[in-house]
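Worksheet: one structure, shown below.
As you look at this complex, bear in mind that one protein chain is not there, while each of the others sits in place.
As written, the chain order gives the labels A and B, with residue 1 at the start of each chain.
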Amino acid sequence: MPPVDQDVSGPTDAPLPAAVTERLESDDAGAADGTPVLTVSEVAVRFGGVAALSAVNLTAMAGAVTGLIGPNGAGKTTLFNVISGLQQPDGGRVLFGRTNLAGISPHRRARMGIARTFQRLELFGTLTAGENVQVGLESAVKWWQWRHVRSSFPWRRGPLSAGGESAAVEDPGGPGSLAVTTADRLLAGVGLAGTSRNQASAMPTGSARMVELARALAIGPKLLLLDEPGSGLDDSESEALGTLLTRLAASGMAILLVEHDMDLVMRICDTIHVLDFGEVIASGSPDEVRADPAVQAAYLGAGATPGSAGGPGPDRADQEGAGS
Amino acid sequence: MTESASQTVLTPAPPAVTIQGIRAGYGRIEVLHGVDLTVPAGSVFALLGPNGAGKSTLLKVVCGRVRPTAGQVLIGDKAIGKSSTESLVKEGLCSIPEGRGIFPNLTVTENLRIWTYRGGISAADVEQKTFDTFPRLNERRKQYAGTLSGGEQQMLAISRALVTEPKVLLLDELSMGLAPMIVSELYELVGQLARGGITVLLVEQFVTTALMVATGAAIMVHGAIEQQGTPEEMADAALSVYLSSGT
Partner (left out) sequence: MNQFLEFTVLGIAIGACYAISATGLVVTYTTSGVFNFAHGAVGMIAAFCYWELLAHHVPVALSLVIILLIGGPVLGAFVERVFMRRMYGASAERPIMVTLGLLLILMGAAILIWSPTVTRTVSPLVSGTFPLFGVNLPWQDLIILIVAIVVAVALRFLFYSTRLGFALRAVVDDPDLLTMSGASPNAMSRTGWMMGFFLAALAGVLIAPTLGTGIQVDTLTLLVVNGYAAAVVGRLKNIPMTFVGGIVLGLLVTYFQNYAPQHLPQGIGAELTAVFPMVFLFIALVAMPSVRLRAVGRLSTIRIPRVAGGRESLAAGVLFIVAAIIFSLFFGPVFLSQGLSTVGPIAGQTMVYGIIALSLVLLTGYAGQVSLCQFAFMGIGAFCMGKVAGGGSLLGLVVAVAVCAAVGALIALPTIRLRGLYLALATFAFAEAVQLGLFADTRVYGNQGLNVNRIVLPGLSFESDHAEFMLVTVVFVLAALLVLAIRRSLFGRRLVAMNDSPAACATVGLNISFTKVAVFAISAGLAGLGGALWGTLQTTVGTTDFDIFSGVMFLLFLVVWSVRTVSGAFLAALTFAVFTNVQGLSKVEGLFAGGGIILIGRAANGILGLEWFADRIRLPWVKRTGTTLGAHDDITGPAQGDFGLLEGEARAAG
């Protein structure tokens, strides 16, 4: 039950804040010449004796929403952990544009332009919604520089002149400062206008997911990894999310979306990869994937159907996927 | 074991599990919005449905790990009320949770020893029964359970049901991430257990797999039972529920 004065009317049509769009325009992920923003090549991960991922190959292009679906335990969150750097792969590589991400720590990957949300919300519960987004906006700021320290003290009054700083990420926040207004606008952009003073941990799930999304957008990503953003959302929230993601993709962002909500996935994805047993068993448009017998078998279970295209043969009995 | 089987067949027994009007959730979010279900004794009942439907939550309510906010659950003819999982286990409930019900940092034999805490069975018996049914585990008895393959881990997990001979067995996504051959092997065993008199309530994402052994099935969507019926009927209905034809 959302609190009374929270506005969940949906995303506005206002242009996205500069913080979000400027990096998209800078194009160092090689989007212009057709290089995929993300290339996952033969990535493998093993936990003990179990292979969570065994040779995953997929790409995500700028300006498109790419879906990643598959039965539970197929390894989707593990893959996200590999791409965002929280998990080291046992084989294969991940390319961001033309850059190999091997050995690059998670926070540096974020600074390069890879943002993600988490299946289990990872919000900064103690902070307000606005502050959550601000942390993202400010992440590149070197706070020890004097100009930032100076602006934190109480004698600073009023908003900074609009023409002052070049981008929102330059300026740390105090009330009325540019970062705060940008955070407010980001929150409004995801449909949470007016909620920036609410404590994050007190917000209902749907709004909390949107705060996490706004925070991810705040770093101005080229690649957005979304891990089940629709879980916990009701129908109208889910629709608003779909519209927002489509708009973000249209402005040039590459979005890789893990979802179980088939309605959402089929509706907004341009390409869908289906993951099963730790590898991609099908890729294509929503219609193609839906009609693919291998995909159907994967979801329903290959069972006793002989020669079913989806299940691996007997000699792969020891190579099984595990829970993601 | 055969004696109890004939007893179950000859005497009309109350349903093994009765679920009435269950509402439950985590914190402020309600996941189950009024579930009604009857599982006949000695049957293998499959609970199907897409992710997020509440199937696992329902199993957790039945085994006492989640308290319902409304409704009641009866095992046999006794309401479980506020009983703890421990006491339910003592009365014959066995629950194998999602993601391998084993201890990864103990060896195979050490895991088997832990099953004897249930009482009434000796370590030697446990090992003999398990290794007779799963010779592969015998070869790996000194191996740490976490290093076994997925199928072997699940074999070890289900050995608990094998040796403790519960009255009601709850299985949560037994087939998760496993190849079809291993899955059929495991479910064949489940069928055997059921024929021996154990009532099985299992949760499965994969319809075809579950229906290999199921004698009854229901599809859950968004926290309530959407359809219920024979396995064949459910198989037909499943595809449209899973890969929605939605706009």
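We take it that a contact is a pair of C-beta atoms (placed from the backbone, for glycine too) under 8 Å apart; a residue touches a chain by one contact, two chains touch by 3 or more.
Source: prediction; values computed, not measured.
Per the touch definition above, the residue from A:R46, A:R93 or A:R111 contacting the chain not shown is A:R111. When the missing chain is restored to the complex, the residue among A:V37, A:I219 or A:L241 that touches it is A:I219. Touching the chain that is not shown, out of A:V94, A:L123, A:L226 or A:L244: A:L123 (per the contact rule at the top). The set of chain A residues touching the chain not shown comprises 1, 3-6, 84-86, 105-108, 110-111, 115-116, 118-128, 131-132, 134-136, 138-141, 143-144, 148-149, 152-156, 172-175, 197-199, 201-202, 204-205, 208-209, 215-216, 218-219, 228, 231-232, 260. Remark: the residues of chain B touching the chain excluded from display are 25-29, 31, 49, 51-57, 63, 65, 85-86, 89-90, 94-95, 97, 101-106, 110-111, 113-119, 123, 160, 164.
Rule of thumb we're sticking to: only the chains that are shown with their structure count from here on.
Averaging Cα coordinates per chain places chain A and chain B 35 Å apart.
On the side of chain B, the complex with chain A involves touching residues 28-29, 50-52, 98-100, 104, 144, 146-153, 173, 175-184, 204-212, 238-239, 242-247. Those residues of chain A that touch chain B in the complex are listed here as 48-50, 71-74, 204-205, 231-232, 260-263, 266-267, 277, 290, 295-297, 299-305, 308, 311-312, 314, 316-323.
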